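Apart from one protein chain that is not included, each protein chain of the complex appears where it belongs.
By written order: A and B. Residues from 1 in each chain.
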């Protein structure tokens, strides 16, 4: 439903008085925000607090009572206080018996306590039905109504009926409840809002490292070398020329790194003759962040496309072309068309275009809503077949770009080869090994191993 | 599941006769389409109608009876008639007692009646369990099977069991039921299909207004001025040159307008010393359509990129460059490389590329399926940190583009500055104020206020 739906609802007259009373323990920022939103949605709200003085901050229409009195008025009690203070609930155990306790708390660090706050709460008040919910929503978002981020509220709990009651409230507030199962899931739900792109850390750090390396490499070859030997100032290469050398190199290397672990896994399985032994840890982790590696590679490829397409607008390029034309005109000579050059230039560009096009297709299919509409067979077809085709096209693009420069001595400045040559190492290895693995003498045993066959069953644990 | 799934199902033999009979009141277009689809999915269908003559239009296999007779045959009755005729149900109240009545009606205007049709129905037949559903699906889509738009059917009702029965039917028809809670949500559900991008109205009107203004502004400066003073016909600037001036201006202004309300809100909160007083209405509304403003800005930025990249293909540009080269060749002089110009041109382009790249990233994270997979902390990081970086890059791009032209008198035609100078006003204000707000002397109290602290608690309402 539309983003503004919750607002419309909030403005609608809440004529119905069928909603059940909800009790909120704690009058802090989050408790008040939640209470405010609930009153808007037609719920009678009663706050439980140490001091029963109605503060000016308490949302209008809410009652403030002592904890015990408030708890008695409602079947659902939202515990909007911090974990450290949970033990004040122990004396209330009798009153809380059979009630639904909603744990909305968050921690400051991932896995801060051995057990989740919700499980701790369930241990403190064994007679109550504890449900974890609302911890992914911020007080600010509740109050302002600008719920642009995820509207998902993860809910878990051992009592199905209690969970259902909480999920009904979530829905009434204009949010989307997502049932995560039993209270065991609480730890995960509590860690969730503390994460900052955990799967992206390795790909981003890796690409930062590679970027730094290739930046200085290109700086030495393209700016410092001509400055030292020819006394020419090409410092403006820093803005476009050098980034446009780094981006395609990183795109190609990262794309190859997406397919390298699959190839390594195949070799390991062939060597071991079984699929039932775990891969080394680093390989497991590497395989899990392949999607992110691929998307970072796509980002570099997109930048490379943009940097390349602005080439003819660059002042330096215009100057170089026009001075070449003028010198030809002044020398009164016309170069004939070099068909080989035309072929090289055109096929290099065409390979790049097709490679980038397939790369973008891969990126689109990795959008959650697209990959959710695709079955396993289709996903494998796209990510494996189309993925390898992309890698082949991009490697060929780089090879043709090199063209006849590979062996030219002018490409080696201070014995350093052109940077793009370095970028070809990993993709070529991946493609060669993959090509070898396709041969029936290796493909057949591999397929059998992946279907569960074992070479030496006695050795498996 | 795949789009064609409902068709496959329709073709499958409906051997099972376990489905419960469904009664449909009303033999209009929608009632028949729904009946047709239900028979395909294996439901026995009986129509209730004033005239019990079986018309040729009634789907094959359906019975037509009087209202009373039809109602007795089924536990679920779909009311496929218009609200104005609902009162014929009053005499049937006894037969309808305990039955599930499904209100599928829509209105012609938003909030046409004080209460929703479903609530009105519930008042008319108090003994029945009213469920709102199916109003977002069109008769045409049901009949043709081309359910390309949303397959979501919003369902609401006060009786959980009745709602569950209706949701099971929805699922059986190949649609996705979305539980919206109690019957209170019916008003919103009835308004939903009448909306036409309500959140987009303001951003689109604003950008249309700004586009018109800058169009005439550029027309005067770039076409009329040279025609009047130099008698040159640059009317073809209308096709690309002027749009390519308007697009970046609008992209920059709209992007700045995305971040302006946040800055204003911070100032208001600092001035008031509390976060517990509502913002003025215009600010609230502005904050709610920031996402749409940003996406319109992204659209203008994308057009700017396309317009810029075709520059070297333009016939006019090719003519200008070649005539400049020819005149140099004829005058037998070669310009040396101007390193400052190369720096300016390259860094201007590089800033634009990076700004656009980040802008597209922001756009991708605002896709519903992506933002749903992102927690609040990650969303804030992307939309706030990356967003400001985008604004800084785009503003710098425009400033460097201006370069040394700011003070050149030739930039002022009829005392009108270049249009891009006007576009810098809002983003510069936003960036300066934001920079000031980062200072600890302002940032600390602001953070405390946003955590609930108040400077003068007695003044708050």
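The rule is short, and it goes like this: contacts are C-beta pairs under 8 Å (C-beta built on N, C-alpha and C of every residue); 3 or more make two chains touch, one makes a residue touch a chain.
It should be emphasised that the depicted structure is a prediction, and the values quoted were computed from it without experimental measurement.
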item: From B:214, B:307 or B:343, residue that would touch the chain that is not displayed; value: B:307
item: Sole contact to the chain not displayed, among A:78, A:104, A:185 or A:303; value: A:185
item: Among B:316, B:381 or B:453, the residue in touch with the chain that has been omitted; value: B:316
item: Per the touch definition above, residue among A:311, A:392 or A:437 touching the missing chain; value: A:311
item: Footprint left on chain A by the chain that the document does not show; value: 1-2, 115, 154, 158, 178-185, 187-188, 191-192, 195, 198-199, 276, 284, 287-288, 290-291, 305, 308-309, 311-312, 321, 324-325, 328-329, 332, 334-335, 337-339, 341-347, 349-350, 353-354, 356-357, 360-361, 366-381, 383, 450-452, 457, 460-461
item: Absent chain, residues of chain B that touch it; value: 1-5, 7-9, 12, 14-16, 18-19, 28-29, 42, 56-57, 136-138, 140-141, 144-146, 148-152, 168, 171-172, 192-197, 233, 235-237, 239-241, 243, 299, 302-303, 306-307, 309-310, 312-316, 318-320, 322-323, 325-327, 329-330, 367-370, 372-373
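Following the convention adopted for this analysis, only the chains that are shown with their structure count from here on.
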item: Chain A and chain B, separation of their C-alpha mean positions in angstrom; value: 24
